[in-house]
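Just one protein chain is left out here, and the rest sit where they should.
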Amino acid sequence: MSDLELRGVTKAYGAAQVIKGVDLHVAQGEFCVFVGPSGCGKSTLLRMISGLEPISGGEVRIGGEVVNHLGPAERGLAMVFQSYALYPHMTVRQNLSFGLENLRAPKSEIAERVTAAAQMLQIDKFLDRRPKDLSGGQRQRVAIGRAVVREPRIFLFDEPLSNLDAELRVEMRGEISRLHRRINNTMIYVTHDQVEAMTMADKIAVLRDGRLEQFGRPLDLYNTPDNTFVAGFIGSPRMNFFKGHVRGGAVTLDAGTTVPLPAGKFQLAEGAAVTLGIRPNGMKPGNAGLPLTVASVERLGGESYLYGTAPDGTAVTVHSPGQTRIEPGTQIALALDADDAHLFSTDTTRSLLRKDA
Amino acid sequence: MIKKRKVVAAALAATFLATTAASAAVQLRFECAQDGNECDTMMAIFKKFEATHPDIQVKMDLVPYKAILENLPVDLAAGTGPDMAKITDLGGLHKYYLDLAPYVDKAALEKDFGKTLDWYRAGPNDKGIYGIQTQLTITGAFINKTLFDQAKVAVPGKDATWDDWAKAARAVAKATGTKYPMAMDRTGHRFAGMAMPYGAKYFDAKGNPEMNDPGFAAAAKQFVAWNNDGTMDRNVWAGQGGASYADATKEFINGELVFYYSGSWQIQKFAKQIGDAFDWEVMPAPCGPAGPGHCSGMPGGSGVVGFKSTKHPKEVAELLAFLAQPANYSELEAKSLNIPANATVATAGVKYEGVTPAASKALNAFSAQVPTISPVGYAFQGYKNNRAMFNITVKRLTQAIVGEMSVDEALKRMDADLKEAVAASK
Amino acid sequence: MTPFLTRTRGRQRLHWTDWLAYAYLCLGVLLMFGPVLWLVISSFKTERELQHYPPRLLPYVQKMEKVPGYSDPLPVFKVTAGPLAGQEVAQVRRIGIVSQVVRPDAPQTIVKVPIKDRKPVEHVALATSNYAKLFKRFNFFQFFYNSTFITVVATIITLLINSMAAFALSKYDFRGRGTVMALIIGTLMIPPTVVLVPLFLIVRDFGMIDTLWGVIIPGAATPTGVFLLRQYMLTIPDEILDAARMDKASEWKIYWRIILPLSAPALAVLAILSIMWRWNDFLWPLIALQRQEHFTLQLALNSFRGEFNTDWASLLAMTVLTLVPIVAVFAFLQKYIATGIASTGGK
Partner (left out) sequence: MLKLITPFMQIVDVPMRALQGLLGPRRLAWVFLLPNLFVFGFFTFLPVILNFFYATTGSDHILLQDRPFVGMTNFGQLMNCQSYLDPNTCQIDVFWRAVHNTLWFIVLQVGFMVVFSMITALILNRKIRARGFFRAVFFFPVLLSPVVVALVWKWILQDQGALNAVLDYLGYPTVNWLLSPTWAFAWSIFLSVWFHMGFYTLILLAGLQAIPRDVYEAAAMDAASPWRVFRKITLPLLMPTMVVVMVLALIKGVQTFDEIYAFTGGGPGSATTLVIQYIYQNGFSAAPRLFGLASAASILVAIVLVALTAVQLWITRRNANG
């Protein structure tokens, strides 16, 4: 059990810089999720931590010790791969014990740890099967089991649930969370799915284009996103963004409506180009407000979503609790809740929230 | 499992030992390829030698003839050859021979082996003794006498020409419904037996090899014509490519061939496989346009030589001299059914063992032809590039037979090929 | 044309295309097996029967009969014309075109029959002596041992060094990889036959002429083998290797615990190819080996070929004997070959 620290970590393939300097500290026992769109460098960063990918610059410290020069085997980590990477020619038992054998653990200890891990993950019935005879979820458990038996300092997960169907994914999500609570180990988890990130993480690191966009607790990221990217990425459905300008303490949207802002919450400069962000549940169909042409309606029974466009062409999603009578094709007005609003500079995309507020 | 590993280890150790262990003080390697039992017979004689020389052990490597023809020259050039071998390219390998003269009774060998010693020599000024001719062969004609009888055609006499034989063979074949009137082995060596009666010289006045003299050309033209009009069994020459050897033994044994131009080495096989099926006989060498003096077969055969690279020249020489002793040599010829090249043995006559009357008659018929061999034949057989000349003859004549080129074109190409070969061997 | 070109196959009764397919397959069996079967049968023929025309399927020998008054058994003929027509007679001797025969029941009376009017009486008999002679004549087991040693050791070495190289070329990204690949593929096409002389001289300089190693080593690094294995290894996901690295396996351990077992089908294909090449190889052993105690079966087999004569009976018997082990190995490796080629050749 150790903490992990990245200091100015970079990675370049020839001239192409893939990781552009990441600083990060994951405390001991924390469950940290790396999230970002595909190609953002999150898997590369994980492989650099694991030692499978050499580090071009900066430092990786595990338990305070610089491990840049160490190979994957010496860092004391374990990894669960996206494709599980089970050894197809070995039985489950052999898969689980392979790493321990490499560590020259005594046979009795190997057996003990394998049994324990298998029981914990409920794969003890399949120990003598080969991977090809297992279902997707069972394979996933074996892959996790292979990491568990090693009792590593840090667990690394590389999009481990992306090959499972929706139902299993939810189940395994819970399983991994329980596992974390149980062994309370440092875990780094890579995913492109923000729901996974929100539900599982102690801390989320949002990555884009080789850079760390924001690092923090899930709800902090949700409530106070640092920039439009994080704001758009965290939360589902996505936050709505409206372009506009500051006009005397309020924002005049390009769509025509003016939204007053709570005083003192944002750093406002008169006339500045800003982007107003409101989550779908920050708006209500009302009598007056932002006009919206409804294109389609999703009725989920307990709640409904309206999809439409504002007069300036901005796509808008609105959450409506309960069942709605609004039909596609009608025009409605939206009341915007200014207390729920986020404001960003259009030029820098950074949040205009006052830090001291 | 451990047991298995031990077995493997033991097997490995055994192979290493096998490569390094040599029992006797002197071991002589003898490379030999055989048609019948000649190598085995020679080994039996060498065993007698070993009995009186306990420090010497002869090991025979019985190889395919291909190895003697193709690999031995490479081995010798590379210095990885055996101590001695039975070879057929007598002139071509001269540069590798061990001169036995310092170790043996030169006079005795000269007296016994006379002419054949020249075949191993570099030229007229070379007085060395290099090899023992163990098998003297002569090319000659076999006929199926029974077919002649059935056709009621008279067998041509002693001075019959190739032309006479062709006429007679065709008549017999026609009368008896036999498939092939004549056939000749596919080699330039046998063809020389036909070319010489037509006047082929093979060497010009200066002693340089040539293949375009009128006699050779006439024989070539006649031979190609016979192949194309059905007189000759076309399968033998035209059925092959390159310089590969082919014969008509099968056709003759099956009684489908009237006249077969081959050589003395066939006797053993004919005796065994024809058995009582029909009568066969050896005829005197056919004559030709060049006149009676040129009715000659082509001599040939194989001999045993020692190589310079041997570490035991004295032992090799002694062994070969032992083999050449009339008593031993006579035994070799008697058992392997060959014509002796040793004059003493020839004069005394060889008592061939276990042969049918037909075979014994045939052997004697060939023996009687030895003195009539033309000097051209001797010279040609002793020439170091004769292999090349044989092969060129076969390759080009076949091309003329199958129609890839005219006979004239083939003759022209033969001459060019020969020049190339001579230049390369300088 | 027909469902025959697709892989859809009905569950109903045999379609006419099925009949066509079976006809083709049966023709195939005849064509593929027939010649070899004939070879096997011929190996039981006497030398004389081998030379017989027209060739006959089964090995025949002439019937011999012991007749009172004659010390040796006499050959039996059937008379086809004349007063004795249809009877079996024993021939005492033949003079020219007349044959002197006796009836077995009247061994004293000699009858003259023209040789045209008699036919040999023959029966089928296996000349097993062809085989017996082999074992008597030379040390068959020495040759068998040499062939086996060369084949087994060469195949193991070939598999080992070629799979190592293929592993390096498929799973590592290093400077010079392209060059090595190009060299290997370039020489894939040069038949060894054209470089016999330089190869001989090099092997000589290594001191390996006339040793079994001189046969084993030069052909061990086959470009075909490297190519085949590499193609297969490319299909093994890199993540498995990474997983093993996380499991603290050394690169060598990854090679033999992960890569080798996973390449088993491709290795089986290379194994059978190598076994075939080595067992049947003739030209190179003929050059590289000189002493009879180092000879392989193929060399011993060809030593029945003299300058003028070939001992066909022995040669055929020997051929059949050399065929047996390779067929056995094939039968054993058969199923691996099918799946192995499936996964290597196709990609």
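Letters are used for the chains, namely A, B and C, taken in the order the chains are written, and counting of residues starts over at 1 for each.
Quick note on the criterion: a contact is a pair of C-beta atoms (placed from the backbone, for glycine too) under 8 Å apart; a residue touches a chain by one contact, two chains touch by 3 or more.
From a predicted model like this one, the values you see are computed outputs, not experimental measurements.
J.: Considering the complete complex, identify which of C:A81, C:I202 or C:L234 is in touch with the unshown chain.
T.: From the options C:A81, C:I202 or C:L234, the contact with the absent chain belongs to C:I202.
J.: On chain C, what residues meet the omitted chain?
T.: Touching the missing chain: residues 1-9, 18, 21-22, 24-25, 28-29, 31-33, 35-36, 38-39, 42, 53-56, 160-162, 164-165, 167-169, 172-174, 177, 180, 183-191, 193-199, 201-203, 206, 217-221, 223, 226, 250-253, 255-256, 276, 279-280, 282-283, 298, 302, 319, 322-323, 326-327, 330-331, 334-335, 337-338, 341-343, 345-347.
J.: With the missing chain put back, which residues of chain B would touch it? List them for me.
T.: 1, 4-5, 69-70, 73-74, 77-78, 89, 92, 234-235, 238-244, 246, 250-251, 254, 256, 385, 387-388, 391-392, 395, 398-399, 401-405, 409, 413, 416-417, 420-421, 423-426
Assume only the chains that are shown with their structure count from here on.
J.: If you average the Cα atoms of each chain, whose average lands nearest the overall Cα average?
T.: Chain nearest the overall C-alpha centroid, as shown: C.
J.: Centre to centre, by mean C-alpha position, how many angstrom separate chain A and chain B?
T.: The separation of the two C-alpha centroids amounts to 90 Å.
J.: Determine the centre-to-centre distance between chain A and chain C, using the mean Cα coordinates as centres, and give it in whole Å.
T.: 64
J.: Give me the residues of chain B that touch two or more other chains.
T.: In chain B, no residue touches at least two other chains, as defined above.
J.: Using the touch definition from the top, which residues of chain C touch two or more other chains?
T.: Within chain C, no residue touches at least two other chains.
J.: Name, in rising order, each residue of chain C that touches chain A in their complex.
T.: Interface residues on the chain C side: 237, 239-240, 242-250, 253, 257-258, 261-262, 264.
J.: Per the contact definition, I'd like the list of chain A residues that touch chain C in the complex.
T.: 47, 50-52, 71-74, 77-79, 81-83, 85-89, 98-99, 102-103, 146, 150
J.: Could you pull out which chain B residues touch chain C in their complex?
T.: Per the stated touch rule, the residues are 11, 15, 18-19, 29, 31, 33-36, 59-67, 70-71, 74-75, 78-80, 82, 88, 145-146, 149-150, 245, 247, 249-250, 253-254, 256, 263, 265-266, 269, 272-273, 275-276, 279, 302.
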